[in-house]
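Here's the structure we're looking at; comments come further down.
Here the complex is missing one protein chain, while the rest keep their positions.
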Amino acid sequence: MFQFPARLVGAAVALSLAAASPTFAQQLELKLMAPAAPGGGWDQTARSMQQALVASGVARSVQVTNVPGAGGSVGIAQFVNGSKGDGHQLMVNGFVMVGALAMNKSPVTLDQVTPIARLTEEIQVIVVPANSPIKNAQDLAAAVKADIAKVTFAGGSAGGVDHMMAALFAGAVGADAKKINYIPFSGGGESLAAILGGKVTAGISGLSEYDGQIKSGKLRAIGVTSEKRIAGVDIPTFKEQGIDLVIANWRSVVAPPGITPEQKKTLSDAVEKMVKSDAWKEILKQKGWEDAYLGGDAFADFLKKETVRVTDVLKSVGLVKS
Amino acid sequence: MTSGDPVQPPRRVDRAGIVIAALLAVLAVVLVWDTRVLQTTTMYGMGPEVMPVVVASGLALLAIGNFIDALRGSLPARESADPVPVALILVGLALLIAIIGFGGGFIMATSALFVTTSAAFGRRAILVDAIIALVMSTLIYLAFDRLLTLSLPTGLLERLL
Partner (left out) sequence: MIDTFAALAHGMAVAVQPMNLLYALIGVFLGTAVGVLPGIGPALTVALLLPVTYKLDPGGSLIMFAGIYYGGMYGGSTTAILINTPGESASMATALEGNKMAKAGRGGPALATSAIGSFVAGTIATLGLAFLAPWLVDFAVRFGPEDYFALMCVAFITVSATFGDSPVRGLTSLFIGLTLGLVGIDKLTGQARLAFGVPELLDGVEVTTLAVGLFAVGEALYVASRRHHTEEKLEPVRGSLWMTKEDWKRSWRPWLRGTMFGFPIGALPAGGAEIPTFLSYSTEKRLTKYPDEFGKGAIEGVAGPEAANNASAAGTLVPLLTLGLPTSATAAMMLAGFQQYGLNPGPLLFAERPDLVWGLIASLFIANCMLLVLNLPLVGLWVRLLAIPQPWLYAGILVFATMGTIAAKPSVVELSMLAGFGVLGFLMRRFDFPIAPLVVGLILGPIAESQLRRALAISLGDPMTLLQSPISATLLGVALIALLAPFVLKGLGRFKASED
């Protein structure tokens, strides 16, 4: 739910931008698809890119289209089939789409698109109510090992990043991931209320969503999923607590299949230039997104690895048939 | 399905009612049939197949209820209906969907709907209506696209703007 306002602000910013004319611009005209309703994180990313691309003069115009449906399955199908070989189109996607495609048995996969770059990521956190006997990640691990059914995790939609993280946590501490008692909630506010009310053992979400509650002491953060400690975040990582759990909710941008190497280079350069622009940095700061730029082959590699990992996790919790 | 029926005398078997009952029964079967592929992945509590089965049972009971009502002929009396205007509006909706589906754009699509609906309500000045429709939908398109930056489907006409 927390992403809602930000996305709206995003739409708002895009509007104010449409009014302001860029002082200088190149000839690049782009179409950018957000495979989600005007709203969620992907739309917000797309509209922020629109803003940064135009403001920094990388593109003359960027048009955002929304194709919502089924975690991006509808959007990617249209993108792959309808934009083949078009060097002026981009689509925003992310971690959640990898899982959604696998779960919805989508005929179109991420292998078919041309990877351009990873843009941002958000680290995840596990919290418990302030009065919980669980003090750190090892306590939670012990509880999971003792009786996995009794440890209830609240988080976002089934098969989403929060759900996968619960499974990964169970796997990392040597419990049976298939047996986790994960309870999906529709919005951040709803799951947060369940945690504050002590209805569940622990909650899983992106760090920004629980930040206010953690700082005010109503929730205790027992670990974050980054590789190393992040400046300004006073929460231990799972890794330093001896649990191998590293995961991030990343967002990236891809191009249609069948474009020429030159077209790919033009798009990659444009995105790289945008990422380095002040306008983009300003947006990241405003929205609290971590810069996670990763371009070229490194990103293509990353995308492949994540696809394998996500499919494995979903199989382990029985959401995807092996 | 029963358009053109005169007002029915009470206590006669109502054929439309039987069709409704049959449709409800079919819906119940579809619901149960659909659950066959669901797997109970949740380890705890209630699986995803319970609610469809509950709803299907309800639908089955209601099919029986509607069937009895139909046999008794205790459905409320209906006035006759004129199928022509209904068909015209449905053609308008079909045109709208087809035009959007084939990339004809928002203005053409809504104009088609406007003209057919207006004709369904008895107007014969199709040209005048078409002009009104085009002007109106163009204004709407501009308002959404330019002022609110919400993208509506574009086609030939929209690209000219």
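Which chain is which? They are A and B, in the order written, and residues in each are numbered from 1.
By our rule, contacts are C-beta pairs under 8 Å (C-beta built on N, C-alpha and C of every residue); 3 or more make two chains touch, one makes a residue touch a chain.
Just so you know, these numbers come straight off a predicted model, no measurement behind them.
A.B. asks: In the whole complex, not just what's shown, which of A:200, A:245, A:292 or A:313 touches the removed chain?
C.D. replies: Of these options, the touching residue for the absent chain is A:200.
A.B. asks: Among A:50, A:89 or A:181, which one is in touch with the chain left out?
C.D. replies: Spelled out, the listed residue whose C-beta touches the missing chain is A:181.
A.B. asks: Touching the hidden chain in the full complex, which residues of chain A are there? Just list them.
C.D. replies: 1-2, 4-6, 8-9, 11-13, 15-16, 37-38, 67-70, 73-74, 77, 103-104, 106, 149-150, 152, 157-159, 163, 181, 183-190, 192-194, 196-197, 199-200, 211-213, 215-216, 218, 319
A.B. asks: Could you please point out the chain B residues that touch the chain left off the display?
C.D. replies: 3, 16-17, 20, 24, 27, 30-31, 34-35, 38-42, 44-48, 51-52, 55, 58-59, 62, 65-66, 69, 75-76, 78-83, 85-86, 88-90, 92-94, 96-97, 100-101, 106, 109-110, 113-115, 117-123, 129, 132-133, 136-137, 140, 143-144, 148-150, 152-153
As a convention for this text, only the chains that are shown with their structure count from here on.
A.B. asks: Which stretch or stretches of chain B touch chain A in the complex?
C.D. replies: 39, 41, 43-44, 148-151
A.B. asks: Going by the contact rule set out above, which residues of chain A touch chain B in the complex?
C.D. replies: Its residues touching chain B are 11, 14-15, 18, 38, 63-66, 149, 178-181, 317-319, 321.
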